[in-house]
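A single protein chain has been removed from this complex, and every other one stays in its place.
Up next is chain A:
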Amino acid sequence: MAFITANWNPLGEAFYRKIELYEMGWSLRDGLKDCLVAAAPYGGPIGDARPQLEIYSSSGTNMASFPWKSGPVRQLGWTVCDDLLCIQEDGTVLIYDLFGAFKRHFSMGNEVVQNQMLEAKVFHSPYGTGVAIVTGASRFTLATNIDDLKLRRLPEVPGLQGAPSCWAVLTQDRQTKVLLANGADLYILDNTSCTPVTPPGLSPQACSIVNMAVSFSYKYLALFTDSGHLWMGSANLKDKLSEVDTKVRTPPKQMVWCRRPKSQQPSVVIMWDRLLLVAGERQHKYTLDEESVCVAELDGVRIVGGSRHELLQEVPSACQDIFKIASMAPGALLLEAHKEYDKSSQKADEYLREIKEQSVLGEAVRQCVEAAGYEHEPETQKTLLRAASFGKCFLSNYPPEPFVSMCRDLKVLNAVRDYTVGIPLTHTQYKQMTVQVLIDRLVYRKLYPLAIEICRYLKTPEYQGVSRVLKHWACAFCQTGVNFLDDMGPIMSGENQTLHSTVRTSYQRSMVTYLKNEMNRGDFFMTLRNQPVALSLYRQFCKHQEQDTLKDLFNQDDDHQELGNFYVKASYKEKKLEARLSLLQSAVDEYNKAKNEFAAKATEEEMKLLRFQRRLDEEKGEALLGLSLQETLHALLTSNFHKQAEQLYRDFRVPDKRYWWLKLTALAEKDDWEEMEKFAKSKKSPIGYLPFVEVCVKQHNKYEAKKYVSKVTPEQKVKAHLAIGDLEGAAEAAIDRRSEGEISTVLSRCSPTTDRALLERLNRARSTASKK
């Protein structure tokens, strides 16, 4: 704690500090000498191409490594999605993911192929990741977004031979431009023109601009001249901020902006072989003991060396206030008070009193919380947060949110800064890039469990958090090549242990969907064929979403039965009769192939019926289409088309019994009693005559009903008599038959008004019958 300012260096009003982030886990034989290195901002990964292409995390953990077999790589760069771009001499750009898996490639155009590339730069803008190239013909080609590739060739630069002495890409007014220096001349190149510009107040000794740097936000520009002067100003070249004479005339190896947002101090980090210079209004020199690379960040510069990874930044004002030696800022006092409190010293009270007297306790707490966010060491963070929490006790209505959210943020940050993860984000960067992006980046690194933990910890809505991670996981799982085919079945049915608990059915479905979109259909179907569970899930999906695919699926499997069913279903959706018939014909064909004779025949019958109905509808103006055979017959019989009904009855081999029932009810419904009598006498009824009785009663015609009672078989006599309400007749019949059950039935129908004598007879008969 006491030495917290040990690595601070004053520079004008401000202090700069260099924090060690990691000791690098890699073992590079010659350090970074002669390496082509690219490191992504926001604590991103590091790529390195020598004969071997290697990808490391920020802590130097190897993530991928493979021999480079393509053409010579001239430039490396990272996309916003953590993909590595390898730009070759001929302008071919190859894209690899974090784990070195090749994703795709694209070309920067014919011009580059012909003239070869001299230099390339990868840049980021609101539109995504872009690539800019200058060719042997001194022409610039630009792609603003590699995911939506549109190549732009920029106008010629007058007098430029070979590569410019230095250049940079900047985004201004929603346009991507190239700023380049040819000797002492400075030009801005945009889509249409090449405009010479002059930086205001550039020292006149210079005859050439040898290096330039654009700030992270594209707001500021720094130019380094061969006279050793460093000019700093706005990127639109309207204002000058300051100019410093570095007294070093060698062209620097690298130059980057190092500036906190909201800081008043412009400052640039310039690196020569073993010298690092922080130049603002004043300068501070660091010596480097190894070959290093600078990575510009939003709020500082990371310095990656062969053995160490450091962060150089301006000390945030909250930290200055608290830790500056002899600071009397409220936060500093509060920290002191808490220290004394820990020691159980009464001085705690003195300090506290002092803060309270100035009524700046709220400010003190705020400072401590804020400063905690800027500190890298968990111990320091804790000390500051404890002090803040201590101070909060003496405030009655201090809002808890800033404190709570800072604690959460730090927990997340410490987790991702961990050596094994290797994302050395600062709090400022984290806030800028948002949790969602952080989760994405963890997902790119396949750190699913950590990502899920963080989502849960931050209570991110499931939809943006856990679910999304799981989805990626499921997809990645599918992508892991051929063996997923073997794995998929078990996952689908939930056999796989780890996946099972988290991947729910809907994700299984999304996997199927994913596969469907990624593979060609034939392969996909073949894959599914061996996976019954997956197949049935997919069928369900098709049923809801893609009927035609369903058909293809059945086709592939030679599932003729299902194909037949499919056509039948389709036929019912079809309004036009011809189309309907042709679908049914297809169904018949399929059913025949499936050797389902019954279904084929039934479908043929259906077609026959439809044709018959159409004919009759046309001829007689009936509306039969769509009725069942039974309904058709009924309709025909009630409309007196007896001949046609007879024909149908024969053609469709309707069983006699049913036909009799049908005709009987139809006749009763239209009260055609005469015809009914004729019908009853036409031949012996296959359904007996009880139905005649019952149908007549149902139509409230007891008179007609009586006519048929005598024809009813003895077994049904009782029922028939009861149906027409003839209790005596029923009694006679029951007694005749000496059936105990039937006598009981009759008895149950008797009421108190029933004739006494009849009752007695029945009772007597019952007792005789029961004795038997």
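The criterion applied here is as follows: a residue touches a chain if its C-beta (ideal position, glycine included) is under 8 Å from a C-beta of that chain, and two chains touch if they have at least 3 such contacts; residues count from 1.
Note that contacts and distances are computed from a predicted model.
Participant: The complex lacks one chain in this depiction; which UniProt name from "VPS33A core subunit of CORVET and HOPS complexes", "Trafficking protein particle complex subunit 2-like protein", "Latexin" or "UreD-domain-containing protein" does that chain carry?
Facilitator: Protein name of the absent chain (UniProt record): "VPS33A core subunit of CORVET and HOPS complexes".
Participant: Check each of A:Lys253, A:Lys569, A:Lys593 or A:Arg614 against the chain that is not shown and name the one that touches it.
Facilitator: If we include the chain that is not displayed, A:Lys569 is the one touching it.
Participant: If I consider the whole complex, including the chain that's not displayed, which of A:Lys219, A:His376, A:Lys471 or A:Arg761 touches that chain?
Facilitator: In the full complex, the listed residue that touches the missing chain is A:Lys471.
Participant: Which residue, A:Lys595, A:Arg615 or A:Lys657, contacts the hidden chain when the whole complex is considered?
Facilitator: A:Lys657
Participant: So one chain is hidden, and I want to know which residue out of A:Ala163, A:Ala602 or A:Leu625 touches that hidden chain in the complete assembly.
Facilitator: Answer from the full complex: A:Ala602 touches the omitted chain.
Participant: On chain A, what residues meet the omitted chain?
Facilitator: 461-463, 467, 471, 493-495, 497-498, 500-501, 504-507, 509-510, 513, 532-533, 536-537, 539-541, 544-545, 561, 565, 568-569, 571-573, 598-599, 602-603, 605-606, 609, 627-631, 652, 654-655, 657-658, 661-662, 665, 687
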